[in-house]
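Input: a single structure, listed below in structure tokens.
Missing here is one protein chain; the remaining ones are kept as they sit in the complex.
After this line comes subunit A, so read on.
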Amino acid sequence: MFSYAIFSGITLGGMYALVAMGLTLQYGVSRIMNLAYGELVIVASFIAFVFMTSLGVNPIAGLLIIIPASFALNWVIYRILLTPLVARAKNRGMLEVDSILATFGLLFIVQGVLLVWFGGNYYSYDFLNNAVDIFGATIAANRLVALGFAVVIGLGFYLILTRTRMGTALRAVAVDPTSARLVAIDVNFASCFAFTLGGAMAAVGGVLVSMFLTFSTSMGVVFTMKALIVVIMGGVGNMLGALIAGLILGVAESLVATYIDPGLTIAVTYVIFLLVLLIKPSGLFGRAAS
């Protein structure tokens, strides 16, 4: 029972982390508080659904098309919608407020388009749903795949951000865009790149969760909320933080559901979130604001 609770919690947490990592990059480096984040996750879910049911392309293979496509889409969103806001923002606070308003509008546009194409119904498909036994716990294969992606992306980007030149530039922009410019970092490019990369991660998350969750056009906000909690809990802009925060929430939910009451799973999420905010307001791995 205990090992099952832990393992299903880890897979659940992997999903939370997967969906949150793109947002931590967008918010942490580009300073864009993207309220339409969840809608872009759902868009990818719908594309995966169409690939799977109409074209017979499996969602994992579909990633080969979906990742570049979402990269391009997010590039366009940043260049057309957000660049003017970045250019006129006098400081970070202003950019955050402006981007919240702009992406709030984007949320309705994306949702409206999805609604016209797909209607309000629930969608779900069957892929990689066979059971896999691990350490005495039975888990669906698609959840393990999602967990695997979360760990690879989380650790991979942690290493890229800490070990490479490009990663260092991104971190510099996250810490202080003005000073970053002084050492010849192209801040505009770095911000745009981080936003686009975050958007592509959202798409990966959307494709993977669509394998095991039932989704509808109005579910985007659920993902945005969960991602926001994970991002703030892990420390804004910290990939490893998002991964660990996601796993903590997943395991806590699973343990509470098993040993206390399944009705309290949402409550425990917010209790942990509150505790982190009280004890370490900048998040588990966040640096205190200077």
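Here, a residue touches a chain if its C-beta (ideal position, glycine included) is under 8 Å from a C-beta of that chain, and two chains touch if they have at least 3 such contacts; residues count from 1.
Basically, contacts and distances are computed from a predicted model.
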{"item": "Hidden chain of the complex, named as in its UniProt record, picked from \"Branched-chain amino acid transport system substrate-binding protein\", \"Predicted Zn-dependent peptidase\", \"Anaerobic sulfite reductase subunit A\" or \"sulfate adenylyltransferase\"", "value": "\"Branched-chain amino acid transport system substrate-binding protein\""}
{"item": "From A:19, A:63, A:139 or A:236, residue that would touch the chain that is not displayed", "value": "A:139"}
{"item": "Contacting the left-out chain in the complete assembly, out of A:113, A:134, A:152 or A:166", "value": "A:113"}
{"item": "Residue touching the undisplayed chain, where the options are A:224, A:238 or A:254", "value": "A:254"}
{"item": "Touch residues of subunit A, complete complex, unshown partner", "value": "1, 4-5, 8-9, 12, 108-109, 111-113, 115-116, 119-126, 128-131, 138-140, 212-214, 216-218, 222, 253-254, 257-258, 261-263, 265-266"}
